[in-house]
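The structure appears below as structure tokens.
What you see is the complex with one protein chain gone and the rest in place.
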Amino acid sequence: MNKRSFAQNTAFGIFWLTGATAVLIMVFVVGYIMVKGLPGISADFFTTSPRGGLSGEGGIYSTIVTTFYMIVVTLAFATPLGVGAAIYLTEYSANTESRVVRKLVILARFGVETLAGVPSIIFGLFGYALFVTALNMGFSILSASLAGACLIIPVIIRTTEEALKSVPAGYREGSLALGANRWETTWKVVLPAAFRGISTGVLLSAGRIVSETAIFFVTLGGSYRVPHSLMSGGRTMALHVYYLAMETRAFDKAMSTAAVLVGMIILMNLIINTITSRISAKQG
Amino acid sequence: MTPGIRRTGIEKTMKMVLMISALASVLIVLLIFLFTAKEAMPAFREIGIGKMLSDTTWRPGNNQFGILAMIAGSGLVTLGAVFIGVPLALGTAVFLSEIAPLWVAKIVRPSIELLAGIPSVVYGLFGMVVIVPWVRMIPAPGNTGYGLLSASIVLAVMVLPTIANISEFAVRSVPRGYKEGSMALGATKWETISRVIIPAAKPGIISAVVLGLGRALGETIAMIMVIGNSVILPTPVTSNPLSIFLSRARTLTGNIAVEISYATGVHESALFATGVILFILIMLVNSSARFLMRKGARS
Amino acid sequence: MSKLETEVTRMKAEDYCLFYGNFRALNNISIEIPTNRITAFIGPSGCGKSTLLRSFNRMNDLIPGVTTTGTVYLDGRNVAQEDVVELRKNVGMVFQRPNPFPKSIFDNVAYGPRLHGTRNRSDLAVLVEKSLKRAALWEEVKDDLHKSGMSLSGGQQQRLCIARAIAVEPEVILMDEPASALDPVATLRIEELMNELKKNYTIAIVTHNMQQAGRVSDYTAFLLTDENRAGNLIEFGPTKQIFTTPSDSRTEDYISGRFG
Amino acid sequence: MSKLETEVTRMKAEDYCLFYGNFRALNNISIEIPTNRITAFIGPSGCGKSTLLRSFNRMNDLIPGVTTTGTVYLDGRNVAQEDVVELRKNVGMVFQRPNPFPKSIFDNVAYGPRLHGTRNRSDLAVLVEKSLKRAALWEEVKDDLHKSGMSLSGGQQQRLCIARAIAVEPEVILMDEPASALDPVATLRIEELMNELKKNYTIAIVTHNMQQAGRVSDYTAFLLTDENRAGNLIEFGPTKQIFTTPSDSRTEDYISGRFG
Partner (left out) sequence: GEPGDGTPDDASAESVETVELSVVGSTTVQPLAELLSEAYEAIDPNVLVTVSGGGSSVGVKSASEQTADIGMASREIKDSEIQECPEIVVHTIARDGIAIVSSLDVDVDGVTMEEARKIFAGEITDWGEVGGTPGMITIAAREEGSGTRSAFEDLVMDDAFISETAILQPSNGAIRTTIASTPGSIAFISFGYLDDSTKPMAIDGALPTSGNVNAGTYPVVRPLNMVTYGEPTGAAAEWLEFIIGEDGQAIVAAEGYLPVN
């Protein structure tokens, strides 16, 4: 008996330790970035653009603008496609249909799963070969966001599917039994009920765009000008961290930019958690 | 009836549109493969796949394009990350799902979510300024801090959330009945966890690890910032075989990112070929994870 | 069965079989649902009551792998050849668990009419009021029509779903254990309501509860699984007769509680 | 209740209340479980039958936020002060849904004994055989002991769970609706088995099924929720008496089916 509870105490001790380690790692990484980065942040830092070539002077204004552009344009491409695909996969594919359609659904699922596993540098290569070079779009927000959309489409599809699946079947049956067709049911009942879940997915994807570096490294060009059209190149904040760290010696600026990035991610996580906890509060 | 016809029309159109969006992913995968493969063709033709895969020398200036060293680099850094990260991730997963009181879980889970959200370039930066100097303090000839160990540590932290989340899910989806059944027989909590819950969650846990592996293989930016990027087959730097991790290396992903800017001709094509090989490698890893997951779900 | 002959048949199943994949869930069912009457389907769990009920408005079409043989008629027309949207408009359904949409009470009831082309705000208001009154819910909610349908009690939600079904003015209302999620008081309300509704509608209900079937229905169909787990119609007739002088001993066994 | 006085009490609850957070699920329950008898807990859904049953082996300890007042005794000792592992060894449990581990039949049955120190392979083999025989499963599985417990039919799985519970040689076996997931044939097997087991064990079961309670139990406890949804013990006594001459009208109503 004693031996059994000793084994339990030892094991649980180790598990507590791993849990604590995970938290400590987070605190250390985030804490380090914040401690090194926050002192360099002032109002100027947000309102001026990088300048001075190798000196790494200036703030991050234009990189914020570019990041924002990237989020908006990428989501504009990916959200309709991703949500549409998820609707098809959850709402339409269950119906008995021709063999062909069922084969197509299996194919589509395979596509989504594969896409979800493709590493971002491959999206970068692809974007570089297709959009930048073959389609002559050059280093531009358009090229980069098309490549970026490929990265987040699976994320949006997956989270949307989850959200759609958590809509009670009773809503659908209720609507169909009143003589609504599939699309009416989806548009009027299912999508509104899944809205919060879908926005979580979209926000999550926005986070991916904010964090992404490898893809934009080869498709966005890295100009630190404020972009003024879809064909302008640019530099996202994450990319700026990379340039600052690798090109200049302005590690302090790199840390400050990283701190802003991490702050943004924390904010997004907070929003997502509020949304999801509200969802579960409503359902529970 | 006009509204009826209009409604049917909308329904049919939307169905078409939605189906096309569902197939867009397939199209993208296809395009990605075709385009990378097309660009890679000259390299495969001129160098030969076999030669690329078996040759350790990468010297584009001299028309030598072996990527074995990079495959070894990717493999070793992933191995290191798994070695460091997996125990931590699994421990955290079991801790979160079975042991942690609610208030503790409320601290640990967001921490892990945050780790998942931190951009890889920030991990790279952190690795450069914190991990690399730490590793440099290990006394060994030629140890500069840049190398597999630093990269593995950084990567371990990066894959921790993936593995922890998926395996926590696997542990959580073990039916409550197993747990109650075991406890009702007079098992302690730990006996229940170790003898019933973990074995039942094993397929899920394994596929979590494999999925983490896929993630690790695909990581790029953080890797090039800390791994040293030398194209050598990693070898132990001292008599201790573990010192292989102090060796510098280059990953497949790093090879692409480091050289793509300046490459032309066959060199550029060889980088696309590296991409194709990476793509296939990761597809293999991920589909084995999927296979394991399905097998787990069936049993 | 003599009394049935004097009734007008609204719906009818003929030699109807239904398969979930290879599994035969309904075996050769022939049954008539008389107009302006309440017909109850009873039988042990899994005997196919819900499946049969859902065949009348083709809800089973939604389930992958379902195939059928035989025919279901509405007013003499084969439902399989009707437009399914139109059919479901004519044959409404109320589910076991109340399932109001996460919309306001008003929008819940107006949902169907809007689909079917009623856009005018005041027409809708009239229709909503009429439907809620018929469903005996109006008095309780008339001041809160903008409140979410989800915020009502279980019994109110079920009546809301009935109002929603009535609002599209169907000919038939199918109810799958409409009271099983409710407390005795709410159950009583729903039962009274059914009696009220049968003046205008044809009603078919599934119920687990012998007492309920006895209290509320005019006709009763008893289903039972055979040795292959396929549902068969054992007996069908006026409720009185089924409950007092069943012609099949299995019916008697079931009703007196010797089964299940 | 006179007959109870001649029985030996194995377990006992005294003034027992249980709270899920702030919600009082059991209110002041006092009941005795006599040795080598089958005691049935009946009552409508949500009245606290499962909760009460799980109090006897402290399974409710696993649920966060549960608090209790009053005392539960096993052989006169307060279970709250016993070692919980030892208690659960002595008070076994069989669940509503058969829950074999995803292990071989042999390992399922040997699981408990191994925990409690039996390591010797041949001892285990003897014990497994004995337990499976008692659970009336041996003949069906003796050639496939290495097969997964999950591959058995529902009824076999439930008997496997009973064998698993018996293998640790408890004094009391608690069964929470052990037959509700089973078909009539399997149910009959389990009922016969209970009659067999009561020679050696004290058994308490929860059941929804009046007929089953009537057929199988020696004593019956009837629980009902009060106006606060808290479960109260309405009546407890020999099953015959409860079913034929209940002293509380609510018991009669329930048993004759006028409730739920």
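In this document, chain identifiers A, B, C and D correspond to the written order of the chains, with residue numbering beginning at 1 in each.
Keep in mind that, in the parts below, contacts are C-beta pairs under 8 Å (C-beta built on N, C-alpha and C of every residue); 3 or more make two chains touch, one makes a residue touch a chain.
Small disclaimer: the values here were computed from a predicted structure and weren't measured.
Peer 1: Out of B:Pro161, B:Gly228 or B:Gly275, point to the residue that touches the absent chain in the complete complex.
Peer 2: B:Gly228
Peer 1: With respect to the chain omitted from the figure, which of B:Glu39, B:Glu168, B:Glu191 or B:Glu259 is a touching residue?
Peer 2: B:Glu259
Peer 1: Spell out, residue by residue, where the missing chain touches chain A.
Peer 2: The list for chain A reads 51-54, 136, 138-140, 221-225, 229, 231-233, 245-249.
Peer 1: Touching the hidden chain in the full complex, which residues of chain B are there? Just list them.
Peer 2: Residues 57-62, 128, 132-133, 136, 141-142, 144-146, 224-225, 228-232, 248, 250, 257-264, 267-268 of chain B touch the chain that is not shown.
Keep in mind that, in the parts below, only the chains that are shown with their structure count from here on.
Peer 1: Which whole number of Å gives the spacing of the CA centres of chain A and chain D?
Peer 2: Whole-Å distance between the two chain centres: 51.
Peer 1: Which integer distance in Å separates the CA centroid of chain C from that of chain D?
Peer 2: 38
Peer 1: Show the residues in chain D shared as contacts by 2 or more other chains, in ascending order.
Peer 2: Counting only residues that touch two or more other chains, chain D contributes 85-86, 115.
Peer 1: Where in chain A do residues touch at least two different other chains?
Peer 2: As it turns out, chain A has residues touching two or more other chains at 4, 181, 184.
Peer 1: Going by the contact rule at the top, pick out the chain B residues touching chain A in the complex.
Peer 2: 7-8, 10-11, 14-15, 17-29, 31-32, 35-36, 38-39, 87-88, 91-92, 94-96, 99-100, 104, 107-108, 110-115, 117-126, 128-130, 157, 160, 164, 188-191, 193-194, 214, 217-221, 225, 253, 256-257, 260-261, 271-272, 275, 278-279, 282-283, 285-286, 290
Peer 1: Going by the contact rule at the top, pick out the chain A residues touching chain B in the complex.
Peer 2: 4-5, 7-8, 11-12, 14-19, 21-23, 25-27, 29-30, 32-33, 36, 80-82, 84-85, 87-89, 92-93, 101, 104-105, 107-108, 110-115, 117-126, 128-130, 134, 150, 153-154, 157, 181-184, 207, 210-214, 217-218, 238-239, 241-242, 245-246, 251, 254-255, 258, 261-262, 265-266, 268-269, 273
Peer 1: Across the complex, what residues on chain D touch chain B?
Peer 2: Within the complex, chain D touches chain B at residues 57, 59, 62, 64, 85-89, 92-93, 95, 97, 99-103, 111-112, 115-116, 150, 161, 164-165, 168.
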